[in-house]
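Partial view: only certain chains, each at its native spot in the assembly.
For reference, chains read A and B in written order, and residue numbers begin at 1 within each chain.
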Amino acid sequence: MAPKKGLLERLDEGVVIGDGGFVFALEKRGYVKAGPWTPEACIEHPEAVRQLHREFLRAGSDVMQAFTFYASDDKLSNRGNESSKKYTCEGINKAACDLAREVADEGGALVAGGLSQTPTYLSGLSKEATQKEFQKQVDVFMKNNVDFLIPEYFEHVEEMVWAIEVCVKSGLPVVASMCIGPEGDLHGVTAGECAVRMAKAGAHVVGLNCHFDPFVTLEGLKKMKAALDAAGIKVHLIAQPLALHTPDAEKQGFIDLPEFPFGLEPRTCTRWDMHRYAREAYDLGVRYIGGCCAFEAYHIRAVAEELSKERGCLPEASQKHEQWAGGLRMHTKPWVRARAGKQYWEKLKPSSGRPFSSAMSKPDCWGVTAGDKILKQKTEATTEEEIVDLKQKGRLMNGK
Amino acid sequence: MAPKKGLLERLDEGVVIGDGGFVFALEKRGYVKAGPWTPEACIEHPEAVRQLHREFLRAGSDVMQAFTFYASDDKLSNRGNESSKKYTCEGINKAACDLAREVADEGGALVAGGLSQTPTYLSGLSKEATQKEFQKQVDVFMKNNVDFLIPEYFEHVEEMVWAIEVCVKSGLPVVASMCIGPEGDLHGVTAGECAVRMAKAGAHVVGLNCHFDPFVTLEGLKKMKAALDAAGIKVHLIAQPLALHTPDAEKQGFIDLPEFPFGLEPRTCTRWDMHRYAREAYDLGVRYIGGCCAFEAYHIRAVAEELSKERGCLPEASQKHEQWAGGLRMHTKPWVRARAGKQYWEKLKPSSGRPFSSAMSKPDCWGVTAGDKILKQKTEATTEEEIVDLKQKGRLMNGK
């Protein structure tokens, strides 16, 4: 067997399909707790993490990203999270790498190690302290031979640049992805400027993940591309958006929407939304196309099916899914058979069955950002009094 | 270890929690094809089926229902489905029983064998021919020592009674569940009358599954209960609805909605909907409470959490889910911490983020039913011409 091609080589030659989100999927399956988003599932329930990797591999993902989200030491002991008593950053990250590698090898996929924004930075600590947290994760990734690194889910380009600096020292390809939208980062840096700074810091691929739906995310990427072009910088672009519609989100994305995180179901994208996303991303020049929260295997499969001509293949899971609903020809009910075809699904505007709900939400807009006292890391759990106080603050901020 | 209590004993003592839907979940994960809803996944990808069983077990399910939906011989060779060339009814059903038993034994759950309406009946064939199909599945179930039988997903009470007759001969408890709503079966028999006939045919538990949302389903169960009471019949009740909002569905349920089966996402129920469902079902006297299509592990967990006081325990998966969003106290963003509490989620009317979609859909209402020529079984795949013809028919029927 020929040696696997590396990430950059693959991007130069065509499209690389990322995977979907782990924390939302595993929360629904019962293995991850919303809030701390407990990455120790890799140790506690490897079979569940492994199975999710496999679903994405079958769906067409070229990358198995180790499930290391929020697995830095500082996160493991934040606000009542007691994971640090049982698990270490190193232990979790190693287990995650092992699982990713095991499944990646079943299908020739690459393994990526991910790291994200830290409570250390949000608490206003130094560059040195913040980079120390990143270095701990990168050390584990290096020891476990990941194929490349993904610093992702950063809301402040300053911290992102610090992360990239740590990552590039590894010598591995670095994919830098911020969780911001067209309006830019939380300190007011434009999306375009963020892209330029990431590239200048040494990232090989730059782009956006999480926080916004595919189409808002592509608006942000258009701004990034324009700024990179204007600066004469050539790097690849990555998009890994939510599989949730967020036209009503403001600067801070879906976190501000009142439905986050336990009432987001009606916003879930269909597979047909993903066909459109994949096509528009490709046409914009994005070559690393994947997903984040709420992206499940069938969303990734839709991306792979839309781009099957460009990639020259269909994913394994398409054996259970004929293009554009073709399998409905085998349905018992004749009127469902009549829905077998592209035009039907492309035009459908799906209803929510919720006549007492509005189409859009007014986001909470606290607008607090790194450096604000209220964001400081804290080991103890939030008390009842603090909750009451937070609710009151919310009412004042939003004039409710 | 003491011998496991049987189904009827458990129902007499308290609540039995069912599992969720397999075909929709496995379709999204890439193992089942929509249309024929290929149950051969049990043979092809046992790890995927096993994992789904485990998620339901961890979420609180007391029953592992073998994944044998549409696994009768006549279904395996319908309309271009070529499964019958590789697999037999017996092979698939046995594999399904093995997987269900394996996981059930990890947690003291019961194993159920399910059978559903047949192309044979829909094609207008005889009672004898139809019961022969049922007998083949029941034989496998008996050989594999299931704990009870679930004839479910029947739209005509006549066929349901035929199935019950086959099942009762096994000596096992029989749980009979029709996929109808408050308006009754497709031949015009009222929901109440259906319940009475099922009980008189020997079913120990009667009720409803699939086709409608939890609240429409409970409307149907109210009618069943009233009719059973009026007839002086004492049997237990079962509810296993969709996890999809269907206030706009008509007699034939969600199959008629234009979003079926690939655009249903915005209709997905939240966990909070399931709290309400579990409470209302319990208050109505329903004691077998589970789910069907789109019900995932977290929906079942919500049922188990709502009824934790009645059951005296919380499910294992609640280790990753504090009651009523309590885990949000550990969230980084202060305004998300402010959402930790019952009142917030109970009142939320979640938006869809889809301002160009309507809240409700006009269902296709072909209204064809058993005996109609268009429903006849057919081995060959549907042709292009037939699709065009079906679309035209749809336009005429609905005046579009």
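Simple rule for what comes next: a contact is a pair of C-beta atoms (placed from the backbone, for glycine too) under 8 Å apart; a residue touches a chain by one contact, two chains touch by 3 or more.
A quick note: this is a predicted structure, and the numbers were derived from the prediction, not measured.
Student: What is the total copy count for the complex if 2 chains are drawn?
Tutor: Assembly-level count of identical protein chains is 4.
The rule we apply is simple: only the chains that are shown with their structure count from here on.
Student: Which residues of chain B touch chain A once you look at their complex with the stated criterion?
Tutor: 27-36, 38, 47-48, 51, 54-55, 58-59, 78-81, 119, 122, 213, 244-248, 255-272, 296-298, 301, 316-317, 319-322, 325, 327-341, 345, 348-361, 364, 366, 368, 374-375, 381-382, 386-387, 390-391, 393-394
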